[in-house]
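Take a look at the structure set out below.
All protein chains but one are shown at their positions in the complex.
== chain A ==
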Amino acid sequence: QHNADPQKTAFLLRKQWTLYSVTPLYGFSSAHLKHYARLLSAFTAAEKQKGLAVEVGVELDIKVTVSNIPDLKGSDRDQDAILVQLSLRSSASQKNSEEKLVWSGCFCCVSGDHLSENLPEDFTCLPLFLANGAEGYTSIVGSWFQKTFDCCFRRLAISPLNLSWMAAMWTGCQVDKTTSAMELVFSAPCLPYPLDISYAIHPEDAKALWDTVQKTPGEITQEEVDVFMDCLYSHFHRHFKIHLSATKLVKVSTAIASAHCDGIIKFLQSKYLAGVLTLLTELAISQIQ
């Protein structure tokens, strides 16, 4: 297990992140991060005012920082995570100008080193990308990375199957204080109007149910996940006469994290951050291979 400083990764918590998978970056070098920041800020400025040229390296309204986060990885064989931040400068005064963070993006790889096996050295594997902020900025930064490092970004949707895994895994996790309820949101398909069903369970009840289902602690099988979900479904059916198995699981919220099938995640517990990122890295890798 990698010992990480929770302070260094705290920026990820309690924010909504949109997930992407990214193919290996070609020709990327962490020695040139400052240079990348300069190019990217000029590129961003040029994109925002199409048709006007921007000199690289001058002070611009938009500031880009690109930095390493060595604490965000699963093992030493993972690449260092890369954090990209966009801030707007208020142009009032030059020296004491305030910077307002408007967008952040994080490339990471947590226990996903098997992707980089057999890859030549000029590829950097950071298969999971998380973005927070306006999509316009995501597209500018993303396009720049695609053009510069010949990589591909794809939205990382989370299938209902994986969501039910998350529900089961996170139910079993120890949380110091009993906080919010566990919530599952289902969507009924093929209706002329959207119909969402929210299913909230007291976290202790859910934990008690999961403990009866799980055979070996620390190990989860597909069968156990199915049994767990089936129990929840039949309970619901008993009360409301609705077969949730015929609907689509679209969102899972627990005290650990909440995940939406469109590929949006919110981390809530620093302790389980690495665990959730490992799972997401796995999903990202399976999407690019």
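To be clear about the criterion, a contact is a pair of C-beta atoms (placed from the backbone, for glycine too) under 8 Å apart; a residue touches a chain by one contact, two chains touch by 3 or more; residues count from 1.
Rule of thumb we're sticking to: contacts and distances are computed from a predicted model.
Looking at the choices "VPS33B late endosome and lysosome associated", "N-acetylgalactosaminide beta-1,3-galactosyltransferase", "MMS19 nucleotide excision repair protein" or "CENPI protein", the name in the UniProt record of the chain not drawn here is "CENPI protein".
Between the chain not shown and the residues A:8, A:89 or A:154, the one that touches is A:154. By the touch definition given at the top, chain A reaches the unshown chain through residues 20, 23-24, 26-27, 29, 31-32, 35, 39, 42-43, 46-47, 50-57, 119-120, 122-123, 138-139, 142-143, 146-148, 150-155, 288.
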